[in-house]
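Note that one protein chain of the assembly has been removed; the remaining protein chains are unaltered in position.
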């Protein structure tokens, strides 16, 4: 994954941005632990978990965007087919259907 | 989408296979209408809806597999970036995060 | 599932509304078959499948809302626990994690 100075549109993100998002997600998971520990209202905890999932999926899509651009597209003819299959299977797992 | 005589591994499928699956899905949706109409036990109806979603996602992944192979990979350098973005965004919508 | 004259807020819906939505979904699935048959642009087909999934989930949530209100809440003490478990498991299957 290349570090690019100028992130572009869509899901693409630099390595630094992805790590920064993952740090934020780590903090959110710690926040949920605290909420559960303090017996906070369950619906609020679940809403927070949904937000974490959205953030994780954004990171995953960012990684796959980068991967599609740099590893799949530029793969030699012999491995491209295999890489595409790998990519689509990774999406399948994200969907929870593997 | 090319029609290939020999479907391969993973999510890939021929056009005929995709249409056959969609016909089956159409029948399943009709079945759910009947279940609702006959006041069938709600949990069974929802279980059937989950099965339909799984089948639809398999079709979507089959289409995206084909697309990645034939439209994205073989795109000219100028449009490849754009096509990749489109592909990842399509996955994002499947995840329900757009 | 009771038929109510006045549907209320959130996901709740009358039996008639649910059946009408399922008919629309059936038509959408047929539309996707046609799109695949006509070799329409794959990304557009997948976008349409995402829309169908969203519509199916709305139906499922409507059914579960009705079920929670009428079958789980009013269950006798002895069966309520079991019904709750059934409800949460049905949600788990919708999430694609079972």
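Chains here go by letter, A, B and C, matching the order in which they are written, and residues are numbered from 1 within each.
As a working rule, a contact is a pair of C-beta atoms (placed from the backbone, for glycine too) under 8 Å apart; a residue touches a chain by one contact, two chains touch by 3 or more.
If you're wondering where the values come from, they're calculated on a predicted model, not measured in any experiment.
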Touched by the hidden chain, restricted to displayed chains: A, B, C
Touching residues (missing chain, whole complex) on chain C: 9-12, 54, 57-58, 61, 64-65, 68-69, 72-73, 80-81, 84-85, 87-89, 91-92, 94-95, 97
Touching residues (missing chain, whole complex) on chain A: 1, 15, 18-19, 22-23, 25-26, 29-30, 32-33, 36-37, 39, 42-43, 45-47, 49-50, 52-54, 56-57, 59-60, 63-64, 66-67, 71, 86-87, 90, 93-94, 96, 98
Chain B residues touching the omitted chain (full complex): 95-97
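As a working rule, only the chains that are shown with their structure count from here on.
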For chain B paired with chain C, centre-to-centre distance based on mean C-alpha positions, whole Å: 18
Computed distance of Cα centres, chain B from chain A, in Å: 21
Inter-centroid spacing, chain C versus chain A (mean Cα positions, whole Å): 27
Multi-chain contact residues (two or more partners), chain B: 54, 57, 64, 87, 94
